[in-house]
Each structure stands twice: as C-alpha cells, then as structure tokens.
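Now for chain A:
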Amino acid sequence: MLASFDVIEVLLALCLTGSAFVCLFDRHLVRASCFFFVFAGAMVLAWLKLGAPWLAASELLLGVLLTGLCFFYALGLLSPGASAPLKHDKFSHPWSRVAMRVVLALAWFVMVGAAIRYVIGDMMYSPAEHPLLLAGVLIAALALAAFALHRHLFRRLLAFNLLGSGVFILLAGVAGTSAAAQMLISVGLLVACLGTMLGALLIRQLLHLEGVEALGRDGKPQRSKA
Partner candidate 1 sequence: MTWRFGLFDSTFAPLVSTHWALLVALVFPLLMGGLAALFPPKRAWPVVLASVPLLASGGVLLIAFQEAGLLGWQWEIAGLILSLRLNGLSVLLLLTTQCIVVAAALYTPGHFRLTEPGPLARWLWPLMGVALSALSLIWLATDLLTLYIALELMGLAAVGMLMLSGKAPALLAGMRYLLLALVGSLTYLLGVALILGQWGRLDLQGLAEVIEPGPVAWFAAALIGAGLALKAALFPLHAWLTPVHENAWTPVSALHAGLVIKASMFMLLQLWSILLPDTFYAPRIIAWLGLLAIVWGGLLAWRTDSLKTLVASSTVAQLGYLMVAFPLLLGPDIAPLPRALAWEGFWLQLVGHAFAKAAMFMAAGNLILATGEHTLKGLAGTSRRLPLSLLVFGIASITLMGLPPSSGFTAKWMLLEAMIITQQWWAVAALLTGTLLTAAYVFRMFRYSFDETAPRHRYQPLAPGMDLIAMLLALTAFALGLLAHFPLELMHGGSP
Partner candidate 2 sequence: MNAAWLPLTALATSLLVAVTIFALPEEARRLRTTINIGAAVVKIILVTLMVRRVAAGHEDIFSFQVIGGLDFVLRIDALGVMFAGLSSLLWLCTTIYAIGYLEGSANRKRFFGFFSLCVASTIGIALADNLFTFLIFYEMLTLSTYPLVVHRGTEQALNAGRVYLRYTLSAGVVLLLGAVLLNNLTGDQSFSSEEGLGDYLNDHRGLLTLIFILLVSGLAVKAAMVPLHGWLPRAMVAPAPVSALLHAVAVVKAGAFGILRVVYDLYGIELSVELGVITGLAVAASITIIYGSLRAIAQQELKPLLAFSTVSQVSYVILGIGIFGPFGTVGALAHLLHQGLMKVTLFFCAGNYAEELGIHRIDEMDGAGKRMPLTSIAFTIGALGMIGLPPVAGFITKWYLGVGAIQAEMYWVVAVLVASSTLNAMYFLPILHRLWFRPGPSHGKGSWPHEQRLGRLETHGWLLWPMVFTALISLGAGLFAGLPYSPLDWAARVASGEYLP
C-alpha cells in the first residue's frame, strides 16, 4: 500500500507538516511568519495536486500574499516608523495550563479525526492512500493545540490560519473538489484572510496603545472549544 504513495505527495505532506510545526511552535515570531510563507506555498502546490487550480490561485492570492503581508504588518516590519517591532513571544505558560489545554484540544481532535475516519467510509480521498489528508488532520490537530495553548495574540492568529488550512484540506478530503466544495473553501479562505487583516490591525493598535504586555493578557482563561 505504501508503494502506491505518490512521492511528490509524500514530500508535500511532509513539507506542510514540518513548516506548520515550526510556524506554530517557534517563539521567534519573524521566523514563524517566514515559515508561514513556506506553508502557504506548499498549500498552493497541494491544491494543484488535488486538482483544484482555482483554489490554488485563490490560495496564492489570499493565503500567501495578503495573509502573509498581514502577518508582517502585524509584526511591524512593513511600516518603518512603527514603534517596536515584535520579535519574540516571551509569555510563559504554567505547566498545569499547558497540560490541560493540550490534552483537551488533542482529545477533541482525535475524536473528530476518528469520527471522520469511521463515519464516512466512502470519502473522496481515503487518508490511508493520501498522505495529504493525513497531513491535514495532523496540521489541524497541531494548530488547535497551539491555538488553545498560546497566550500571545499573534501566535493565536497564526494558529488560526493553520487550523483553517488543515480544515480546508480535510474538507476537500471528505467532500472532494466539486464546485460546491471549492466554493466553500474559497469563501473560507476569504474569511480567514479578512479575519487576519482585522486581527493584524488590532494587534498593531493594541501595541500602539498598551505595549507588548497587552497581547498576552487573556483575561480569564478562555476555554476554546472548537
């Protein structure tokens, strides 16, 4: 069975997962953003591979260009006069919180993954044959864990974007790349892009008003059930 794997697809899947991992868990924010570019580029290729050129185009435009620029804007690298560019996430997490949140997010996602695996026997692409789908599940799980774990707003925004990509791959896996699915995914991409823009604006404004500390002030611990 393994032999039937397409080499390019395996490579793509590995590239996606790897870049997503770095992007999610690197405290150096600029580096994480650079890896987001890598990830989004791999996504474009993945869509091409799955036979959805339109999606690839919109991913290129919305995902790579606009969203990526948004991240750099949020970091303060685009506007030279910006007060203090963000470099590192220096917020620490108590261990209890980390453990609880990771377990929570992973448990939820394993459940969903299992459900998708067993509920739908005749998925368009079976995860066993398509490493891209496996990567999708993995990315979504990682991103969800990161989203639940991080306090830094920038990193949560990043995690949301990766979560979105993971969900889109899953969607394509479950529903194929029919017109309806492509429409749904494009709308999703657009929404994610708009959301990221809004988020980037917000982060800049918050930095301007309150300084770096504000980005980690989560208020009450927010359980993110997703």
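Simple rule for what comes next: contacts are C-beta pairs under 8 Å (C-beta built on N, C-alpha and C of every residue); 3 or more make two chains touch, one makes a residue touch a chain; residues count from 1.
How were these candidates chosen? In short, all candidates are chains of the complex that A comes from, given by their letters.
As the structure is a prediction and not an experimental result, all values here were calculated from the model.
Colleague: Counting any copy, say which of 1 or 2 touches chain A in this complex.
Modeller: 1
Colleague: Which residues of chain A touch candidate 1 once you look at their complex with the stated criterion?
Modeller: Counting only chain A, the residues touching candidate 1 are 112, 115-116, 118-120, 123-124, 147, 153, 156-157, 160, 163-164, 167, 170-171, 174-176, 178-181, 183-184, 187-188, 191-192, 194-195, 198-199, 202-203, 205-206, 209-210, 214, 217-220, 222-226.
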